[in-house]
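Below: one structure, written as structure tokens.
Here the complex is missing one protein chain, while the rest keep their positions.
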Amino acid sequence: MYSYFHKIQYYETDKMGIVHHSNYFRWMEEARLEWMQSVGFGYCALENAGIVSPVIRISCSYHHAFTFGETANIHLFLEGYSGVKITIGYRFFDASGKDLRAEGQSQHCFMGAKGLPLILRHALPALDTALSSLLNTDTSRPPQM
Amino acid sequence: MYSYFHKIQYYETDKMGIVHHSNYFRWMEEARLEWMQSVGFGYCALENAGIVSPVIRISCSYHHAFTFGETANIHLFLEGYSGVKITIGYRFFDASGKDLRAEGQSQHCFMGAKGLPLILRHALPALDTALSSLLNTDTSRPPQM
Amino acid sequence: MYSYFHKIQYYETDKMGIVHHSNYFRWMEEARLEWMQSVGFGYCALENAGIVSPVIRISCSYHHAFTFGETANIHLFLEGYSGVKITIGYRFFDASGKDLRAEGQSQHCFMGAKGLPLILRHALPALDTALSSLLNTDTSRPPQM
Partner (left out) sequence: MYSYFHKIQYYETDKMGIVHHSNYFRWMEEARLEWMQSVGFGYCALENAGIVSPVIRISCSYHHAFTFGETANIHLFLEGYSGVKITIGYRFFDASGKDLRAEGQSQHCFMGAKGLPLILRHALPALDTALSSLLNTDTSRPPQM
């Protein structure tokens, strides 16, 4: 499990007085890119190697809104890795880590310079190894949604 | 089925050269609020009546990216209405309406001024009637995802 | 003078209940790129020709806020063109075109593929001619701020 904090900004609120729901997807990206950096594969390095990792599918369930003045504590879990696709789960807590506000999930593939899907084992074996090992050793992840 | 057009803006792209995925959720909102207006229940009127309709869950699957210079044609379908909850489906096409780029779905409840869920049949019977009738008569919607 | 309409979106508001001020700069871009298209030089074509036109300086003065449910009518004026730099003025009105809500100004240069400034007369003579002629003939523009 990887923990990421996002301080909520005024410009992220809407006239309902709470954070606009589209921002949660941006925070997932923030958490995901920090996590990849922590695993040793920063996104800049990936892009420089001609590899991008677009979103195939993404979702979020909202239980309780965040608002300005709060900090979101996002727990990120590697939920699945198939060699060509990666599934990541997200749990959005308040700063205390106790109040579950939202849950998200994203799926990504890996693509090369020409927009063609990559088999990571061939294209970037070290990342393939890191993800496989992480999937097997991270027992902290909650059951899949 | 309700059809909505969104002209893609430069500021909606990211350094991958395509529209950032978080924007699709904003376009769903654009389409949804226009559709509610067309059904006779503009969101301003709802808010003035003390009713808000927050997102409970939202998702999007991306098949093929949009980029700057294109116009998205979004088809919106009322997929479900339970009296307290509404489910809306979205299909994102290119301007010709032939190339399916993405598919989305959102669920919403209705809440009153104190943040409590509303039963629409009591709170706003006319909208309840409109939604029920729409659900039964719109046979153009695709099978649920 | 070029007139552009922007329908205000819910996601553009903040918890003050009005449009967040950063969005005005996005609407200036919308208006500017539409205007360039109308002059015969769409931004896609420029980019394909290896020319970009970054913002050097931009400003906005806010008189009276916009909010959700309104449509902004933006008047765009070519205020200056020096051969290497272009200055554009913007006046934000309500939909009626009578209530002046904000005024903006942006300055842009033209740059080639290697990030070096371009002299438009050499790089794209047709655009140079169009801008020069527009500057001399558009007498509708207000005095510079």
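A few notes on this one:
Chains: A, B and C, in written order; residue numbering restarts at 1 for each.
Note that in this section a residue touches a chain if its C-beta (ideal position, glycine included) is under 8 Å from a C-beta of that chain, and two chains touch if they have at least 3 such contacts.
Since this is a predicted model, take the numbers as computed values, not measurements.
Just so you know, the chain we are not showing touches A, B, C across the whole complex.
Summary of contacts with the chain left out: across B:S38, B:T67 or B:S82, the touching residue is B:T67. Residues 9-11, 26, 29-30, 33, 42-44, 68-69 of subunit A touch the missing chain (whole complex, contact as defined above).
Remark: the residues of subunit B touching the chain excluded from display are 10-11, 13-18, 20, 22, 67-68. Although one chain is hidden here, its contacts on subunit C can still be listed: residues 16, 18, 21-23, 25-26, 29, 52, 54-62, 65.
FYI, only the chains that are shown with their structure count from here on.
Centroid analysis (C-alpha atoms only) places C farthest from subunit B. Work out the mean CA point of subunit A and of subunit B, and you get 25 Å between them. Shared interface positions of subunit A, defined as residues touching 2 or more other chains, are 16, 18, 22.
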